[in-house]
Structure formats: structure tokens, C-alpha cells
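Contents: one structure, followed by commentary.
In this view, the complex is presented without one of its protein chains, the others remaining in place.
So, subunit A:
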Amino acid sequence: MSLLRHVRRLNALQGLQHCRRDVSSAPAKSATLKYDQDPQPLFTDAETQRLLESMTQLQLDKVFRKRTVKDNRSETKFMTNEQLEQEFLMTIEKAKHLLKMPPIVKIKQDTERPIAKDPALKDFATTKYVFTDITFGLPHSERKVVVRETDGTLAYASLDIIKRMNQLYFPLEGRKSYTPRMFAYEELLHKCLEEHKYEFVLDRLTVQYEPYETEFHNLSARVFEHLNESKQFDLLRSTRHFGPMAFFYAWHRCIDDLLYDMIRRDYLHNAVELIALTYKIHKIPVEYRETLAKLQALHPSPAESALSELQGFLRRPEEKQGIEQEIHTAIGKTEQDFAADDISLKFIEEYIASEHSLKKVQLELAVQTLKEINLEKLQLFQGLKKAHGVQAS
């Protein structure tokens, strides 16, 4: 085993030496799970996107958490109520923008596309000539890059060269022209993963590579696999990488750990959505749309709930003082939530009973525990309501 690791490390070093000259270099270790078909149509589907967004959630404190920045100035402002309302809407828009998921597309294959062969130009120079169209404002995918080989062939440049030229003339902030050490050295990447710096790795991956590159697929798969073992899913919640992660697990039929985490944290509607996504991807004949529609009616979308949370700041203290409101905040759930929980639990139990779930015992236990807690909460809720004489609606 140690011999194998040693050989792997040697390979990694060679990979680095190679990458000094070339942009692309395969990372030392590739992931075991790969997308066998093009995942893009299923991923960009509106329903899938809605499910993934809902699973991601929108916790404003997490999205706008304190980070280290070069210039950490702050600005204090006066605002009228209207301006504040406007600001809330903008905050939600900004959060949505920050949570835009990097797309999952299939790996683009490099094809040779010669334009002309001019044997007369053979050995005109000792190096290749690269010609780049540097017109301002062109999308990177449409920029024309051609190469005149030393043997006189004129051909469209390979993907590597196109990426390098784009980076040379229109540099993307944070992207390097060489492979970052983090991705080139196996032990460094391993260290990052062991320290649970998943978001950091994925962020850097998104900046460094295009979604259609092999490295992007390999490395992101590795991160997700590691995450599935360490079970620190909460680290990615409310980040742009949670959606792709859930999609990855659903595609590869290994949702059980994530599901367990969701049940344990009492995110039952998310659990239902995850199961529904699996059914959808693998075309399992179970009717899930009805349950989802019911839940959608009872549950606000993440953006809506975040907005209402923000608007809660503006509410007067006297408005907040309703006794019903107070009971809701004390218990953390409303009647709607209890109703939604019943629907979700039914659906989840059906899934656990089916042949698709792999960790049945664990999941059953989690569901049982949650049920007991919910029952206690419901009794307390009803008792409080009765004691305060609030009419059950």
C-alpha cells in the first residue's frame, strides 16, 4: 500500500513538472464516480433547479458571513423605511446571485480541426505561431484562436491553448496560468479535504477550471466523495456548491447519508425534495409531484422566507407581541409546519421501505426519534394554545 502511495506521489511530481510548461495537467488521483451520460439537460431542468435551490436554503448569515477581505471598511448610512425595503429586496437578489450554482455539463472532448495544409511552409520557423482574435467584448467561447504548426498546417487551437490565450489577453481574476499547487500535489489536496475546507476547494476549482474540463469533474467528484464519508454536509449548506453536491449524490444513488443529515436537522421538506430528485433522475415510477406540490403550498421558498425574516426587523415591537406569534417563536414551528411534517414523513417512510434506500436501519431510527420529538412539540403547542385561549384555526 505504501509502495503504491509512493508511486502515486512520484506521478504527482512528474505531473507538476509537466504543468510548469503546459496549462493542463491531470491531478494525481481521479475520482471513482463519473457522469456516464450528459447530465446537463437534467440539471438545467427548471424543476430540478427549483428542488436544488430549495435544498440549498438561503441563510443570510451564512451567505453574507464575515470573510477576510483586503479592504474591510464599513459604511454607516441613514435610510428611510422605503429605502430599507428596497435594500432588503436587493439583498435577496444579491444572495440569489451568490448562490448561483456552477453548471454540471459533460466533459468536452478535444477534436482536431485543420483549416489548411501548406507543405510549402514546412520548417518556416522552429516554433508554432498562435493567432488570437482579441476583439473586445467577444464571449470566450466564440473567440477564434488558430495555430500554424511548424509543418505548415493551419488548424483551430486545442481547448488548452484557447483557455491559455483567453487568460493571457483577458485575465480572469484568481485564475492562474499554471496548475495551483493545491490541485497538483495530492498531499496538499488531501490536507485541504481532511481539514474540511470543502467550500474553499470548490470555490477555487470553479475559478480555475471551466465546468466542461476533466479536472473540474474529477476534483469536484473527489470532494463530494470525501464529503459523503465525513458527513459534514452543513458546511456547504447555503453555498453555491450544495446543489451540485445533492445532484451528484442523487445521480450516483448515494443519497442516504445526506438524507440522514437532513432528517436529523429537521429539514424534512428538503429530504422529500432529495428523494424526489432521485426518482426524477432515475425515472423511478413513484408519483412525487403531488407531495411536492402540497409541500410547496405549505412552505415558502428559501428567498421568501429570508425576505420575511429581514422584514421582521422593521416590525414594531407592539406588532410582534401577538400571543400566537410568541408561541410560534417559542416552539419554532407553526401549524402549517406540523401539517407539512406529516406529509413529508409519510413520503420519507415510503422511500425507506422501498428497495432504493441502502441504510434502512439508520434512517428508520432517525425518523422515529424525530417523530417523538415532533409529537412532544405538538402536545406542548396545543397545550399552550389552549391555556392562552387561542382559537385553533
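By definition in this document, a residue touches a chain if its C-beta (ideal position, glycine included) is under 8 Å from a C-beta of that chain, and two chains touch if they have at least 3 such contacts; residues count from 1.
As a working rule, contacts and distances are computed from a predicted model.
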>> Out of "Small ribosomal subunit protein uS5m", "Fanconi anemia core complex-associated protein 100", "Rab proteins geranylgeranyltransferase" or "Cell division cycle protein 16 homolog", which one is the UniProt protein name for the chain not included here?
In response: "Small ribosomal subunit protein uS5m"
>> To test your reading of the contact rule: which positions on subunit A touch the chain that is missing from view?
In response: 20, 60, 64-69, 71-81, 84, 87-88, 91, 94, 98, 178, 180-181, 313-314, 316
